[in-house]
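All protein chains but one are shown in place.
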Amino acid sequence: MLSPSLSAPQRHTMLRQMLTIRAAEDQVQTLFVENVISGTTHLANGQEAVAVALAAHVQAARGDTVTCTYRGHSHALALGMGLQPFFAELMGKAAGCSKGKGGSMHLTDLSIGLIGTFAVVGAGLPITLGAALTAQVKHSAAVHFTLFGDGAVNIGAWHESLNLAAVWRLPVILICENNLYGEYTPYALTSPVPNVADRAAAYGIPARIVDGQDAEALHAVLLEAVQHAQSGAGPTLVEAKTYRYRGHSRTDPAAYRPPGELEQWLQRDPIHILADRMIADGQLTPAAFDTLSHDIDSQVEAAVQWALQQPYPDTSTLYEDIWA
Amino acid sequence: MLSPSLSAPQRHTMLRQMLTIRAAEDQVQTLFVENVISGTTHLANGQEAVAVALAAHVQAARGDTVTCTYRGHSHALALGMGLQPFFAELMGKAAGCSKGKGGSMHLTDLSIGLIGTFAVVGAGLPITLGAALTAQVKHSAAVHFTLFGDGAVNIGAWHESLNLAAVWRLPVILICENNLYGEYTPYALTSPVPNVADRAAAYGIPARIVDGQDAEALHAVLLEAVQHAQSGAGPTLVEAKTYRYRGHSRTDPAAYRPPGELEQWLQRDPIHILADRMIADGQLTPAAFDTLSHDIDSQVEAAVQWALQQPYPDTSTLYEDIWA
Amino acid sequence: MTTLSYRDAVRRALDEELARDENVIFFGEDVGRSGGVFKVTPGLFEKFGPDRVRDTPISETAIVGAGIGAAITGLRPIVELMFADFAAVAYDQIINQAAKMRYMSGGQIKVPLTIRMAQGGGMSFGAQHSQCCEAWFMAVSGLKVVVPSTPADALGLLKTAIRDDNPVVFLEHKALYADYGEVPDAEHLVPFGQANILRAGHHVTIVAVQRMLRMALKAAESLAAEGIECEVIDLRTLVPLDLETVLTSLRKTNRLITVEESPLAGGWGGLLTSRILDEAIWYLDAPVVRVTMGESMVPFSPPLEAALIPNEQHIIAAVHRLGIKP
Partner (left out) sequence: MTTLSYRDAVRRALDEELARDENVIFFGEDVGRSGGVFKVTPGLFEKFGPDRVRDTPISETAIVGAGIGAAITGLRPIVELMFADFAAVAYDQIINQAAKMRYMSGGQIKVPLTIRMAQGGGMSFGAQHSQCCEAWFMAVSGLKVVVPSTPADALGLLKTAIRDDNPVVFLEHKALYADYGEVPDAEHLVPFGQANILRAGHHVTIVAVQRMLRMALKAAESLAAEGIECEVIDLRTLVPLDLETVLTSLRKTNRLITVEESPLAGGWGGLLTSRILDEAIWYLDAPVVRVTMGESMVPFSPPLEAALIPNEQHIIAAVHRLGIKP
């Protein structure tokens, strides 16, 4: 499919967001190695295009919402979570988006429509259904997005959610970030059909397979899906073929990857695909790209420094936020 | 599909089994109304052909096993559970197949390969997968059967089981008794695709739709599935289109059925389809049919009388059978 | 006052709250068109329409999850899981998601969700349709757990549950559906965390809920004939737990018996007694006796089931075991 190219400002926004995510996650990795961030983390280097294409469609003011997985830094940042509350959360500081109580796997910011990044595989899907139910009952134009990995399609919650979304024709967009692996196990060992999208027919819903490294192609497919949802026709399953450059989580060296696989994917880096296109179209120069990258690195660095200086939550807050 | 007809003795066996199931379940209904059987029960009047076609393939001596649902009287009896332990179990007597501890929804008889009739929708499927795993690990020729309703296909356990059976190519036969309703709700209100079989493609496994009122057609389809499983090619999904004459459980008058629906299905009664064919083929006379029915009624009646006279389990058995 | 069955009291609560607040919606398996497996909800689908009262597929995980999502985004959903035993297939959504989302989000999220289900035995439904499941939900923090025993409480507590901004597990006892009782005609709300003293006495405090409360009251009646006066307390809600009412009673009776329709390791009595032991051991003049089902499943066979579930006789025996004299 030839996707219509976006306007220069739209492309700039997406580029900026991808660079921000990349720089932020590189910092997260460093902070982990330095033990400034503890616990675990799941980086999305290589998958940034999905997050920014998503963000282009999410209108929190309209009531749109998003749920995604523990690999959710990219989505949170693309949707507009500030770098400061982001880093503060990962460090467990009081200024974190969730006051430090959530951590890397549990990012929530209702002001940008982010219900949460879910740490239990498949758990976010039915919750997005509920958000879509609200839209349906209230006759609003809101559209609701849920993201999951290729490994998540084998859990019961996934199936129940696709079925219910189809039966109730809910305004939901189900986005699979198929990065070829669930933890350390390749997709083909756990799923008997070549594509996740091959399962949509079981629910009578449309499915689209899209190049997950091409933010514009993703944007176009999601646009269709949004229109489909808003027309009352129900859910769409979108499968983005993508790749994570790093291991599953910080302790994983990804030794299970066949040699050369990473290198091949690095050739199709989502940031460079967009940047190259913008340069070819005269919307960006290599020098401007470098300046932008540099600016963003500085912003990220500043946010890290800010977060480092923030206090931890007072232990008096321990038993707060349990009950509404 | 033109199914090859079975031999006269095979047909006689199936006919006898169907008549036994019908007579036994009619007695169950009466005993319920008389409060001799308490709790709840789920009758399969109209669905008997599935049970007898299944039973023709299950070889307990080979290690074959079966799991089915709370609507499992028909399967238990077809597989060879005695009428005496059957009725005794339903009455909660010590002589019941499960010493009265199981009841109508929990019939087990390992000697005939019946692992259990499961009261939680979808719970039997993964357990049959495990039985099939044993066969695979031990390189035995055993084949494992699991039965479920049309409503069960929307529960997570169903999905996880089909996927795992496919990925591991387990010798499993997944039989859907599609009787058009899950409790009081018609299939189309809860499933977005016309047939349960339409979902098999999502797991890359073969599916067959078969007339659930025709024991011989069912037999033929199951034979194929057994051979497929034994060849190491993995599971088959078989969808039997059938109908239950009574409501979901004893308290259900089935008011949700459109007028005329039951009457239409009564025209295609599985017992009469087979009996008529046998009469046409000169293997049965109307008089012999009547004699057979009468004999069976007497046997069933005798078993009921026997069970009525059995003692309840001693309360000293209450805390037995918890630990092995 | 009107006389209403427990079943109809639940329906009245649903009806009143659906009518009061258009953000209230209700869904579950067979709850709409056919009025529910326990015949609790007929008429609601017709009255409030298919947007607000829905039949669902057999997908408990999706049902609870959709309830959570709808709750987060502004509705006040009530979902029904039919038999409480089935909550096990949706356990993650209940205890890991609904219960924890507010905390994990640092207080951004609220989940005003009511999860209704029918629990309990005594009806020959066997091991997977007869459990009292409170302990499953009390095991984590973040869920209110409500166990109405009378029609008035079923009405008043359910209305409170629906208006509560937290996830509430609302456990109806299926053996009580046909029980009748007096219910106020006017709007009736029962606050959470207030136990109810159903019978005053000074010899022993008996704490129970739901069907066990009925047994406790019968036992108290019999014991009264012997001159033993039992104070019978209905906890009404297990989370929050009204320890104060129990302690006040103990100060008077100095003896405690709990009656629980669950295995010993799976009741609320362990929590209750450990809290009393911490705060008020000096009030106790005797061992605390928990009358439970011991270590067990619920058998189908009616006489076995009857022997297993605590009844009047078990409670009287416990009182005698404590050596209580008139």
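Every chain is named by a letter (A, B and C) in the order it is written, and numbering of its residues begins at 1.
One rule holds for everything that comes next: contacts are C-beta pairs under 8 Å (C-beta built on N, C-alpha and C of every residue); 3 or more make two chains touch, one makes a residue touch a chain.
Source: prediction; values computed, not measured.
Of the listed residues A:Leu31, A:Cys68 or A:Ile155, the one in contact with the hidden chain in the full complex is A:Ile155. Interface note: of B:Leu54, B:Val120 or B:Val193, the residue touching the hidden chain in the full complex is B:Val120. From the options C:Val140, C:Ala178 or C:Ala200, the residue with contact to the unseen chain in the full assembly is C:Val140.
In the full complex, chain C touches the hidden chain at residues 61, 85-86, 88-89, 91-92, 95-96, 99-100, 103-104, 126-128, 131, 133, 135-136, 138-142, 239, 262-266, 269-275, 277-279, 281, 284, 286-290, 295-297, 299.
Seen from chain A, the chain kept out of the figure touches residues 38-40, 92-93, 96, 99-106, 119-122, 151-152, 154-157, 182-185, 189-191, 255-256, 312-313, 315, 317-319, 322.
Touching the omitted chain from chain B are residues 63, 65, 96-102, 106, 108-110, 115-116, 118, 120, 123, 125-138, 156-157, 160-161, 163-164, 167-168, 320-324.
One rule holds in what follows: only the chains that are shown with their structure count from here on.
Core chain by CA centroid proximity to the global CA centroid: C.
Chain A and chain B have Cα centroids separated by 46 Å. The distance from the centre of chain A to the centre of chain C, with each centre set as the mean of the Cα atoms, comes to 41 Å. Centre-to-centre, using mean CA coordinates, chain B is 36 Å away from chain C. Multi-chain contact residues, meaning those touching two or more other chains, occur in chain C at positions 56-57, 59, 61.
Each of residues 154-157, 189-191 in chain B touches at least two other chains.
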